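Contents: one structure, followed by commentary.
Heads up, one of the protein chains got dropped from this complex, but the rest are sitting where they should.
And then chain A:
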Amino acid sequence: MHRLKLDDSGDVLLECLRYLQRKRGFQMGHAYQWLSQQEKDNLKGIYVKFDDRKINLTLGHHPDNLKDKIIEKHFAEPFCTDLDLLIENQKKELICLEIMQNSETEISEIRLKILEILEKALISKSVIFLKIDKSINLDFEEILPLVQWNPGGEFEFDLHFLTSENENLDLEEMSLEPENFLETINSRIRNSEIFEKFGNFRLDSILLSSISSDYEDSEDDVDSENSETEILDPKTSTWQDVFRNLVIMGEVLKNLQLFDIQRLRKTCSGARKCIDRIQPNPHISKYSIQLENNFRIFAEISLDSGEYQLIMYKKDSDIEMHSSGIWYKTVEAEILIPRILQDFEVNLMYQKTEIQEFQLDFCYDYEFKTHSLEQFIQKKVEEVRENSAYAVKKSNGLDSFKEEFLENLEKFLRSKTLKTRKINIGCVSQSEILKILPFLNSEVLKAINFHHPYSGTRMKTNNHVILKILENSNLEIDEISKTEQWRNSEELVISGLPIFTNIQSLDFTNFQFLDILVDTVSSDDVFHLKTELSKSSHFQKFKIAFL
């Protein structure tokens, strides 16, 4: 850090202001304060002429376009402050930056200061367009930092030498014509050896020009980035500035969760950009997706704060309404699945911690609700008798819909492993479960819960009826039990759905809590479980129900 030391004769206040200027762009200045904001923003040229008695600072398109103000006596400091501010706050490329010494009289301090300001500007600004005309003797060592600083080769340097004060230099000896010499300088400009060889030159002009074709875009980006990260000036800032400031918004967002973040994101583009860059944790605790049928899906999102939203994705309608605490979102038919998965991805994108539960249900509430209970039970009993547990799904085209959904979900889970402590799946097929379970983070997953979709959360009151209907349904879990997720989990609950796989072929020893439903259980099975589970050091409770 550049450390300034004050002595008693030093202008403490000025140093104070300059410190603030450097830290905060506190735009005090001298000539600078006479400029209108428009002039500051559209500065095209800075022309400096100096000798030992005065410094002329001319601003505008051309030196003739003068702002005539005079600062008497101690003019060097104010000049440097002004030049610093002008270059630092330059919004557009300069057509010309010309620095000329009127006489051969050296004011080395001023010259060094100018170079220091330019160097600082070049380092802090990623793109700049400068033409520096100098008709002064200049030691290369002074300007070397400027020339060496050329990130990404963005600048092209042309140094024009008309004469050399180095008597040892013999251009002819180097077999170089002046034009070729210039080219050579251009091509070798990044090699500092050139300076060691040629020593001190009379430098007549330096042209730094941006060779980046996307110059304007990159400058816009830089400006926009700066405005978001910079410390705001209390005098001129608005709430709008506050809502797009990364530091302040970062602190605000630490106290907000998904729904408030989403609402804040919709207020204005500044807040939106800021939130997207900060990527705040949405604090989702539970994400539940229920496929009711092929034209209606529910998503329920619960947050750590206890807030929740129930969102209905419905085909063939574009109405969005909010009623009784439920958000109904509707989307066009052909994009129903991509839309719900896109929301799922976006909502969880910045989740920094694992969610507590991910629930997926293939339930048929809608059908249940559209029939009387008796009609519904009768229909289901008939379907089950016909040994067609999927009849209802097939008749609704739900099978293909569910397949499409699972395929898309599998793709998503393959690309981004979901971290959830509990998985709760309501379906009747091992193959469907295997499209989800293996892609969950096995280190985080501690509880596995399978249930029949008819016994989903929204059908609880009728579980006993539904269970009777579905007693012929069963679930194979042989492949599931081989997954890493199964092996690392501590809790397994399979409800409303008898296990079809032979118990003795399954390894339950990793579980602390077990609650399963089986078709039949033999004395051999019980003996096997007793033997196996007694070997486990963390086994706590095992409940087997059978039909």
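Heads up, the rule we're going with is that contacts are C-beta pairs under 8 Å (C-beta built on N, C-alpha and C of every residue); 3 or more make two chains touch, one makes a residue touch a chain; residues count from 1.
The working rule: contacts and distances are computed from a predicted model.
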Among "ER membrane protein complex subunit 2", "Exosome complex component RRP41 homolog", "Skp1-related protein" or "Ribosomal RNA-processing protein 42", go ahead and choose the protein name stored in UniProt for the chain not displayed. "Skp1-related protein"
One chain isn't shown here. Among A:232, A:341 or A:413, which residue touches it? A:232
For the chain left off this view, which of A:266, A:416 or A:482 is in contact with it? A:266
For chain A, which residues lie in contact with the unshown chain of the complex? 1-6, 8, 12-13, 15-17, 19-20, 23-24, 26, 38, 42, 65, 231-240, 242-243, 245, 247-248, 251-256, 260, 263-264, 266-269, 271
